[in-house]
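One protein chain is absent from this view; the other protein chains keep their places.
Per-chain residue numbering starts at 1, and chain names A, B and C are given in the order in which the chains are listed.
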Amino acid sequence: MVGGGQGAFIGAVHRAAAALDGQIELVAGAFSSDAARSRESGAALHLAPGRCYASYAEMFAAETKLPLGDRIDFVSIVTPNFLHFPVAKAALDHGFHVMCDKPMTFNLAEAKELAAIVKKSGLLFGLTHNYTGYPLVKEARARVRSGQLGAIRKVVVEYPQGWLASKLESSGQKQADWRTDPKRAGASCCMGDIGTHAENLAEYITGLRIETLCADLSTFIPGRPLDDDGNVLLRFAAAPGGQPAAKGLLHASQISVGEENGFNIRIYGEKGGLRWRQEEPNTLELLWPDRPAERVRTGVGALSPETAHASRLPAGHPEGFLEAFANLYKNFAATLRARLDGTTPTAFDLDFPGVEDGVRGMAFIETVVASSASKEKWVKFAQ
Amino acid sequence: MVGGGQGAFIGAVHRAAAALDGQIELVAGAFSSDAARSRESGAALHLAPGRCYASYAEMFAAETKLPLGDRIDFVSIVTPNFLHFPVAKAALDHGFHVMCDKPMTFNLAEAKELAAIVKKSGLLFGLTHNYTGYPLVKEARARVRSGQLGAIRKVVVEYPQGWLASKLESSGQKQADWRTDPKRAGASCCMGDIGTHAENLAEYITGLRIETLCADLSTFIPGRPLDDDGNVLLRFAAAPGGQPAAKGLLHASQISVGEENGFNIRIYGEKGGLRWRQEEPNTLELLWPDRPAERVRTGVGALSPETAHASRLPAGHPEGFLEAFANLYKNFAATLRARLDGTTPTAFDLDFPGVEDGVRGMAFIETVVASSASKEKWVKFAQ
Amino acid sequence: MVGGGQGAFIGAVHRAAAALDGQIELVAGAFSSDAARSRESGAALHLAPGRCYASYAEMFAAETKLPLGDRIDFVSIVTPNFLHFPVAKAALDHGFHVMCDKPMTFNLAEAKELAAIVKKSGLLFGLTHNYTGYPLVKEARARVRSGQLGAIRKVVVEYPQGWLASKLESSGQKQADWRTDPKRAGASCCMGDIGTHAENLAEYITGLRIETLCADLSTFIPGRPLDDDGNVLLRFAAAPGGQPAAKGLLHASQISVGEENGFNIRIYGEKGGLRWRQEEPNTLELLWPDRPAERVRTGVGALSPETAHASRLPAGHPEGFLEAFANLYKNFAATLRARLDGTTPTAFDLDFPGVEDGVRGMAFIETVVASSASKEKWVKFAQ
Partner (left out) sequence: MVGGGQGAFIGAVHRAAAALDGQIELVAGAFSSDAARSRESGAALHLAPGRCYASYAEMFAAETKLPLGDRIDFVSIVTPNFLHFPVAKAALDHGFHVMCDKPMTFNLAEAKELAAIVKKSGLLFGLTHNYTGYPLVKEARARVRSGQLGAIRKVVVEYPQGWLASKLESSGQKQADWRTDPKRAGASCCMGDIGTHAENLAEYITGLRIETLCADLSTFIPGRPLDDDGNVLLRFAAAPGGQPAAKGLLHASQISVGEENGFNIRIYGEKGGLRWRQEEPNTLELLWPDRPAERVRTGVGALSPETAHASRLPAGHPEGFLEAFANLYKNFAATLRARLDGTTPTAFDLDFPGVEDGVRGMAFIETVVASSASKEKWVKFAQ
C-alpha cells in the first residue's frame, strides 16, 4: 500500500475492504512520506518493521529483490490524486499489478499515458470506482442490458454532499485540505472527487457514453480555489437502433448542507425505469408504466448471477459501503489469482473498473471544467 | 365555471376544492362549447338549468343582468390553455373576478396584456398554482424567509411524470390530446403543463428570481409536436448582501416512466437545507450541518402561522392535493369576501398566486423554448 | 347534524367530508346543548337561523313537521359517545336515517338495543369507521378476498398516538376532556377511541372474526380514570378449509409520545403479505415469498373496481383523511338516493360500516376491559 497512514480515511477503507474475504493480506507499505510515520502506521497494522518503507520508490526497489512468492503481488495506491500517476507508473515499471484510487491521475494527459503503460505492461490495473461494487448496481446494469427498460431516454444522476459547506480546509481538516488544493487534487474538487463517480456509475449501468455536455460549476465558499458544486446537462451518444439518443442531468455538490453521501441515480427507458440510492443500497426500485413498482432487494427472489455473486448475506442483512468496496478487491484478487494459477478468470472476476474508466473520468473532469468556462452551450466529451 | 364538463379532470378538482370549506357555491357554468353537454354537466351538479349556459359569452351576458346579490361573484376558468385569455378578458370586462387555471395564457404577449387588464379593472385574479397551497410549502417559505437556512445557494426542483411515455394522444385520451396540441396548449407541453409549476414553486419558496437559464427540451415520442421532457440549468438573480447568487436545476418530464406526480424541491443555504416532496406532502425535512435532520410535520410542534392557517386536521391525518388546492380558493374567497364586506383582507387571505405569477410562468415557457433552440449557453429570462 | 359546534374537531370533519362530492347539503343542526352556541355555530355555516335548534329533540320535532322534500333526509351524530344512543334512537323513531360517529354507543347493551331498533325501523344506519374508506384499504380487502395471499395466518394491527402522553385533560382541552371521562366516553378511552378502529379494520380487510383475546390495558398518566394504552393478543375464528386459525396482535396507545396517528396493519397469509399505513395511505405494499415486493399505488395499474370507485384523483395526487371519510358519506348518500329513487343500490354504494360493525366494536371494548381485569389468559369475544 502506498499512502493511507494514520488519520487517512480512504487507506483504512481499502484495507478493510481487502481483508473482508480473507483472500488478500497486507504485508508491506509506504504509508507516509515521513519515514517515522510510515513505520508507526505499519506497526499499528502488525506489519513487519522491515516492510514499512519510507517511500514508494524504496518499497518497489526492496520488494523486487524478494523471492517471487514472498514479495507483494500488487500495490494499492491511496495517496492524494497528484501522486497516483507517478506511483502507478513506478509500480507497473517494477512489474507490480496496481489497484488505484480515483480519480485516476492528475490530468487527462497523464491518464492517457498511464493507459498506454498499462496496456504495454500487460499487468492488471484496477480503479476503485467502488460504487459499482454494490450488488444492486449490478442488478440495475443487468436489467438495462436485458432490455427490460427498453431504449434508455433519461438519466438523472446526483451526488450531493454537504461536508464542505463551510471553509473546512481552514481548520486543517486533512481530507478537505488536499481536495481543495489544485496542486494536489487537480483541476476540480467536487467534480473530481465525486462527479467522476456519478459519470462512471451512469455509464456503467446504462452502457451509454456521454457525447456532449453543458456544465455550470460553482465555488460557493469565498477563497476556495476549486469548484464545490456543479450542474451538468448531458447528451449521450445514440444507441444503435434509431431511437432518440438519451439525455440526462448530472449534479454533484459538496455544499448541499445536510446531505451526507446522497449519491443516487434514476434511469428511464421506453418500457420501464429504475431508482437506486447509495444511502439505502440494498433496495432497487423498478418502475413500470402499468403496474406497481417493484422493490428489488438483495437476497430476495431471482436476481442476476452477478448480483448474487456480489452479495454475501441473506435478505434483510444490510450490506454496506465496505462490502461494495470489497467486491472490487474480491474480483481483482480472483482475476489476479487466475493469472497466477494460469487459469481463465470468469466474467464475474473481470468485473472491476480499470484504466479505461480512469481515462473517461479524467476526460469528464477536463470537459466539465472547459464547458463551465465556455460560452458555447455544448462541449464535446474530451476523449 | 367555464370548462370542466363531464370527463374533464381539472374542472372536478376545482369544484371539490371550492366546496371543501363551505364558503363557495357553484351556481352557474358554461361547461362545454356544446350546449347540450353543458346542460347535462350542470344537471349532474344539481345546477338550475337556466344557469347552464351554451357559452361563456352567453353566461357573462346573462349573469350581468341578474341582481347584484344573485349573480355569480367570480368565474373559475378551467378550459384548455388557449381559451384562458379570451375567457378571462371577457369575465373581467363584465366585472367578474377571476380564478384561472395555469398556465395563465397561450403566450407571453397575452399574459402581459391580461396583467394590464387586471390592473386596470381593479378586480381579483387568482391563478391555480395549487402546489403553493400545501401547508408545508408555506412552512418551507417561512423558514427561508426567517433566515434559518442562510443565503440560498442551490435549488433543485424536479417534476417527473410518466403518463406520456407512450403516444397516449393517439388513443383519444382527452388530457393527452389537447396538451400535446400546439394550437390548444401553446409553445410547450411538458414545460407549460408542469415546468411552470416547478418554476413557480422555486420562486415562491425562495423569494428568488431566475435571471438566466440554459434549457435542453426533448420530444422522445416520435410524431409528438411538443416537448415531453426538459432539463434546465438555472441562475438566480443575486440576493442583496453580496453572497454568491444561487444556482439550480429544474427538470420536468412526462416520459419518466413509472413516475406518478413526483414534484419535489430541495433547497440548500449557507446554514441549512430543506426537502419537500408533493407525493408525501405532510412532511418537510430540514437539514442541518451539525445536527440531526428534522422531520417537520403538519400539526406537530411550533409551525409558522401561515402553515397552521393552511391546515385543517390534527397531526397524522393526511391532507392531500384537494386540500392544498382548496387553500387557494379559501384565501381567494376570503379576500373577495373582505372586499364585499369592505374590510381589509389579512396577509393569510392574500396568499394566493396571481397575475404576476402568470406572467412569469409564460415568460418561463418562452425562455426555455428559446434557450433550447439556441446555441448560446445562457438566455436571459424573457420578462 | 347533532353536535359539532364551534371548536369541535369531528363535526368539522363530517361536514367537509359530506360536502366534498357535492351530493349532500347541510341544512339544519343542533350543534350544542347551549341554544345560543348552536345558533352561532349554524350562522357560521350559513344555515337558516330557524333550522339551528337548541336540542336534538327540538330539531327532530320541528323537522318532522316540514314537508317531505324540505325536511332533513338523515342525521349526522357527532356528539361525545354517551349521547350517540339517545340521539340515534330519537332520530330513528322520527323516521330519519342516521350516520353516527364511533364508538357507536356507551356500552354493549345499548349497541344491541340500537341494532334491534335499526332493524325494526328499516332505516339506513352508517357508522364512521372512516379508515375503511381509504381506496387502498379496499384494495387490501380485495386482495385478501381474491385469495392472492392464501389463508391468513397473522395479523398485526397497531394504532399508536402520543397526544395524551401528558395530562392534557387538566388543561381543559376539550377533546382530551371528554375522552378521559368515564361518564361521557364509556368503559375505555384508548380502546374505545382508537382500538375499535383497529379491530374494525382488521376484520374489514381480512373478513375474519376475533374469537378470543388476551388484553393488558394500562393507564400511564396518574389520576386518569381510563386506559391510555393497551396490548392485546388475538385469536381469530378458524376460516373454513382446515387451515390453522389466524392469530394476531392489536395494540393501541395514546401515550406513545411522538406518534401522530400511526394506524397501520400488516397481514400475512400462506402465499403473500401486505402492509398499509394510514399516514401514507396511498401506498399498499404487497409482499411475496419469492419475488420483489410490489408498491401498489392509487391510480397505478389494474386495481380492483372498489378501489377505483373510492379514488377521485390520478396517480401521485395524494388523497387523504377527508377523502376517505367522504367515501363513507358518498356511499351512504348513494344508497339513500337509490332508496329515495326506488332503485337498487350497487355493491359499491352499500360499502359503508353499519350497525353490526358498531355492535362488534362495543363488544370489543367490553371484552378487552374484561380481559385486562381477568387472570384467565383467554377471554371469549363478548358478542
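We take it that a contact is a pair of C-beta atoms (placed from the backbone, for glycine too) under 8 Å apart; a residue touches a chain by one contact, two chains touch by 3 or more.
Predicted model only: the values in this text are computed from it and were never measured.
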- Visible chains that the absent chain touches, using the contact criterion stated earlier: A, B, C
- Note on the structure: Checked against the full complex, the residue among C:259, C:279 or C:306 that touches the missing chain is C:259
- Check each of B:297, B:330 or B:360 against the chain that is not shown and name the one that touches it. B:297
- Would you mind spotting which of C:27, C:62 or C:214 touches the chain that isn't drawn? C:214
- Among A:62, A:322, A:350 or A:370, which residue is in touch with the absent chain? A:322
- Query: Per the definition of touch given earlier, which of A:237, A:313, A:340 or A:373 contacts the omitted chain?
  - Reply: A:313
- Message: List every residue of chain B that touches the chain not included in the displayed model.
- Response: 285-286, 288, 290-297, 300-302
- In chain A, positions touching the absent partner: 9, 12-13, 15-16, 19-22, 26, 45-46, 161, 163, 259-262, 278-282, 297, 299-300, 312-323
- Which residue numbers on chain C touch the omitted chain? 153-154, 156, 158, 160, 162, 165-166, 214, 216, 218-220, 222, 229, 231, 233, 235, 244, 247-249, 251, 253, 255-259, 266, 268-273, 286-289, 293, 374-378
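The definition used in the following text is that only the chains that are shown with their structure count from here on.
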- What chain lies farthest away from chain B once each centre is taken as the mean of the Cα atoms? A
- A CA-based fit of chain B to chain C gives a rotation angle in degrees, as a multiple of 5, equal to 180
- Between chain A and chain C, what's the gap in Å when you average each chain's C-alpha atoms? 55
- Query: Using CA atom averages as chain centres, what separation in Å is found between chain B and chain C?
  - Reply: 35
- Message: Show the residues in chain C shared as contacts by 2 or more other chains, in ascending order.
- Response: 297, 300
